[in-house]
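Complex shown without one protein chain; remaining protein chains in place.
So, chain A:
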Amino acid sequence: MGVQGIGARLVRKEDQRFITGSGRYTDDISERHMTTAVFLRSPHAHAKIASMDIAAAKTMPGVIAVITGQDIIDGGIGDLICGWMIHSKDGSPMKMSPYKVMDPDTVRYVGQPVAMVVAETKAQAVDAAEAIEIDYQTLPALTDFAHAMDEGAPQVHEVAPNNLICDWQLGDEAATDAAFASAAHVVEVDIRNNRLVPSAIEPRAAVASYNAAEDHYTLYTTSQNPHVARLVLSAFYNVAPEHKLRVVAPDVGGGFGSKIYIYPEEIACLFASRTVKRPVKWTADRSESFMTDAHGRDHVTKAKLALDADYKFLGLKVDTIANIGAYMSLFSSATPTYLYATLLSGQYNLPNIYANVKLVYSHTTPVDAYRGAGRPEATFVVERIVEVTARKLGISPVELRRRNFITAFPHQTPVLMNYDPSDFPGLLTKALEVIDYDNYPARKAQSEADGKLRGIGFSCYIEACGIAPSQAVGSLGAGVGLWESAEIRVNPVGTIEILTGSHSHGQGHETTFTQVVAERFGIPNENIQIVHGDTDKVQFGMGTYGSRSGPVGMGAIAKALDKVEKKAKLLAGHLMEADPDDIVIENGELKVAGTDKKLAWHEVSLAAYVAHNLPEGMEPGLTEKSFYDPANFTFPAGAFICEVEIDPGTGVTRIANFVAVDDFGVIINPLVVEGQVHGGLAQGIGQALLEGCVYDDAGQLITASYMDYCVPRADDLPSFALDHLEIANPSNPLGIKGCGEAGAIGAPPAVINAITDALGTENIIMPATPEKVWRAAQAARPQLAAE
């Protein structure tokens, strides 16, 4: 392997264990005397629990305990929290109802846990759960959230009349209205951003173990942020004191946001372990994942764009209803507000923006951040309305964008964000080159000759990553700071452990993070190890989401490396009787510049630990820590172009070409970044074409398995053409902007813009299934449908 620094296409070292089945996931963990937990779940979307009889279940073979919601309340366990306080435009705080681990009185979505059985085996637990008798009094359910505020709609929580949690706004409404009053053109769109199921490959799981002898708890769990889990579990849910709780997130098979949150089941497992004084394991089956992992998106939006006579944008006005589901999940308030409306300026000079978001309850699974979290929704609004506007005004969508791109930086938008430099026109130009835009008419003609409809769609997205700085998010209502920590621990023999608060659940940290260290000291990557996911090992961490592990997690590593480098140079200077400022580190050696004096890296690290000869006042050891809090969000941006070919007979859409040109700032490992983009594009194309969560009017989840919920497969996707502009981020120690969510953010409007271009109608709702496309084609071009 040798020394593979920044920019090397290093193959992921963790893949060896993942693809050979040697990973160690939560469900792989077994403890002595371990028990198995199973949750009984509500079959109804809305019902009162008139009575519950657990007597028979308690006497079933192998049953150790049957735990009810009342038991958990009586045990002093707190309600679930929402970690971000927002306020309505009248200044009143959001109307959050109590969110119990297991509500003993009322169920509000299908799959809500109502009782927990702890037994010797899973089969025994399932049998006992079936023996629990519950008398439900069913009530009308609200699933059509667009009508949540209608008179007579079923009410989800008393504290939120008309199901309205918060009537939130951002921007200057009067100034925006004035811009519309002076506009030469106004274009409106109606948008529905479809509801998605996260579909991490590994279901959620927990192994909770209370050690009575030590009065200490260990929780192994599928978490993207084990330290946050520990903090919340101890400070708010009172399930264990923070200093007596170790949370371990071992190998975790994907999250996409759904494993940020601390769910009722993990809390209940810790409570149950304390109750039965034995370890308790729970592993969700796939049906439970569908019903209980926080879903994503689910907006209805009306938007309008004002332009002057030269087609310059004057203002954007956006009205959104966001479905929160039956309870407010941990970041559910932030996702459709501050993570959404702050990106409504897109890549454009847009002097006036006003957004109003109404957050509503419904009798559905809680909705929260899912890959992109608010930014895909914002991008979809902006990039759809820009494309529709171009078509309505008869100007090329490329030209309309060029006329309105931001070209001077830093750029302050009217919706809080202050963009760092990028090159939006350059990204689009490169994307046009890569897709060979000049020859698009010939490709379209060929498709038509083959009896197919071809369309092209654009999407020029910008997003805010890092989910930081702490002071900024704190001023907007976040309950936590969003820095990241790292410790660089140089061992006496010169090998290095990187202790990071980031958590890898597919991102490749074990590979990429070593490259930053290898680059700095010129030591081989195999001598560098990542330590993460264990609150007993790592100092603290805010975890991995929001594409933050690159810019913030590696930023913290860079800051800690600065300290290690400074100390190593001080020591090397002392040992070689040279000025520390003259020491350079190259190829694993510390050299005195301009001389042949040098020490190997391991000689210096050993000297630090044997401590026989240290400079006056220097402490032994060579290990340094950093808590890095960025000065700004980071702003990855890109230009995507999608070409589709539609079979008008069946309505099947094939992605013929897809180009993504991104500016992620400095790229540490292009191979890993390309993988991230491929995955994000797959999910974005999945949202556009395939994925859509469906509830019926009674609140039953129709798409409750992969028989009906369609995730993209390899053969649904084209071979992507990727390129980059690497414009270093001046706000970041390594110049990084972040890449994890870009594909999912930018892809949906590119696909839908291409489909609507092919069909000649704007009237298509995601996912653009074959039947919807066929119907739209019929409506738009009746002569084709007759084919």
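Keep in mind that, in the parts below, contacts are C-beta pairs under 8 Å (C-beta built on N, C-alpha and C of every residue); 3 or more make two chains touch, one makes a residue touch a chain; residues count from 1.
Assume contacts and distances are computed from a predicted model.
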Which protein name, taken from UniProt, belongs to the chain you can't see among "FAD:protein FMN transferase", "sn-glycerol-3-phosphate transport system permease protein UgpE", "Protein FixA" or "Xanthine dehydrogenase family protein subunit M"?
-> "Xanthine dehydrogenase family protein subunit M"
Using the touch definition up top, pick the residue from A:D53, A:E399 or A:E771 that touches the left-out chain.
-> A:E771
Sole contact to the chain not displayed, among A:F405, A:Y545 or A:Y709 = A:Y709
Across A:I81, A:L164 or A:V694, the one contacting the chain not displayed is A:V694
Which residue numbers on chain A touch the omitted chain?
-> 123, 126, 287, 649-650, 690, 694, 702-703, 706-710, 716, 769-771, 774-775
